[in-house]
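Omission of a single protein chain aside, the complex is shown with its protein chains in their original locations.
Up next, chain A:
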Amino acid sequence: MSEKLNGYHVAFIIVMIELDVTVFSLPRILAENLGTNGWIGLLLLSAIAFANLGLIHLFHRVGRGRSPFEVAEQSIPRLLLKPAYILLAVFWITIGSFVCKKYVLIYQMVAFPTTNANLLYVLLAALAFYLLIKGIYNIGKAMTIFFYFTVPAALFAFYFKGQWELYRFTPFLLKGGTEGHSLKNWLEVYTIFVGYEISLFLIPFAEPKSLFKGVYFGHSLTTSVYVLLIIVSYGFFSFEQLQAMMYPLLNLFSYIELPFLNRLENLIFTLFLFSNLASLVLFGWMALMALRRAFPKARKNMLELILIAASLGIGSYPKILRDSEIMLRVVLYLETAIAFLLPAVLLVLAVYQARGKTPKPESGTPV
């Protein structure tokens, strides 16, 4: 705990939590919900996410760098907060588990049709536990290395230079979505950004100066990776193809042929194990923070163990890919709401506290 995360690591954490298995279906989701030239819609949505980050930044300013828990506990009785913490913890570990389970189910579909998906999931959960007990500073270090493993795979996009055609974008803007435009459709696309709200909880653990630089940089990086992949997919596949394919990026990568290797999606999709593990660990870490607050006297590694055990239980629930997708979508909708509401509520509290009397910041970092 002696050292604080600097901006770089915060950026990598943000990228790794935002980037998860949903990216493989992203071009389809975009084509279905937003229609042609969906990347423009994605940029708009990314701007909304930026606004949300701005809200968190504002809270950071007004709250004078206090952790969200401190702010909440100053105004709300602990009796009310404790169940809220537990609920949030369960919810966050659920998101992490569903993300990982979906990844495992796809992996099962791609490579191991006869292997029990839960077995693969246990491996991931064990890794998550191993990382979770090392604390956020070391998680940050691991995320940095995972980042270097995962994100450069996006550079394969340039492989498609020859087959990529601008005319496949069509001159139409956001037309041809399967259900027309509605809040639900845009929300579904927006969920691919979910995860950035971890910045709220990183406040006490990061260097205050570089925290939000890192957060904004991380989010921009994720957005640019998304946009790059979408532009490649939109120019490589036809619009109808995109709508028809379940995981367009898998198809995209399977097209790559290197002199020594073919069917690179096997490798690249496996590399994404890191980013899904990252999502599980980082959501798990948010859950852990909430649980620590609810049970401050818990034994060392006990809460982590409970969380991972819960994750195993929750992760075993979605049995087939379709169910898993629906469940994941539902929790991501909820999480989107939380991402907006939580900082908003906290901001109100912080403003109220700042006005009422000069706040007495707790010294030291919270556990």
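Following the convention adopted for this analysis, contacts are C-beta pairs under 8 Å (C-beta built on N, C-alpha and C of every residue); 3 or more make two chains touch, one makes a residue touch a chain; residues count from 1.
Here is the rule we use: contacts and distances are computed from a predicted model.
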item: Options "GerA spore germination protein", "Succinate dehydrogenase/fumarate reductase iron-sulfur subunit", "Alginate O-acetyltransferase complex protein AlgI" or "Multidrug ABC transporter ATP-binding protein": UniProt name of the undisplayed chain; value: "GerA spore germination protein"
item: Candidates A:G140, A:G177 or A:P343 - the one touching the absent chain; value: A:G140
item: Option from A:Q163, A:T178, A:S224 or A:N262 whose C-beta touches the chain left out; value: A:N262
item: Where the unshown chain meets chain A, residue by residue; value: 2-3, 6, 8-9, 107, 111-112, 115, 120, 123-124, 127, 130-131, 134, 138-142, 144-146, 148-149, 257-264, 266-267, 270-271, 273-274, 277
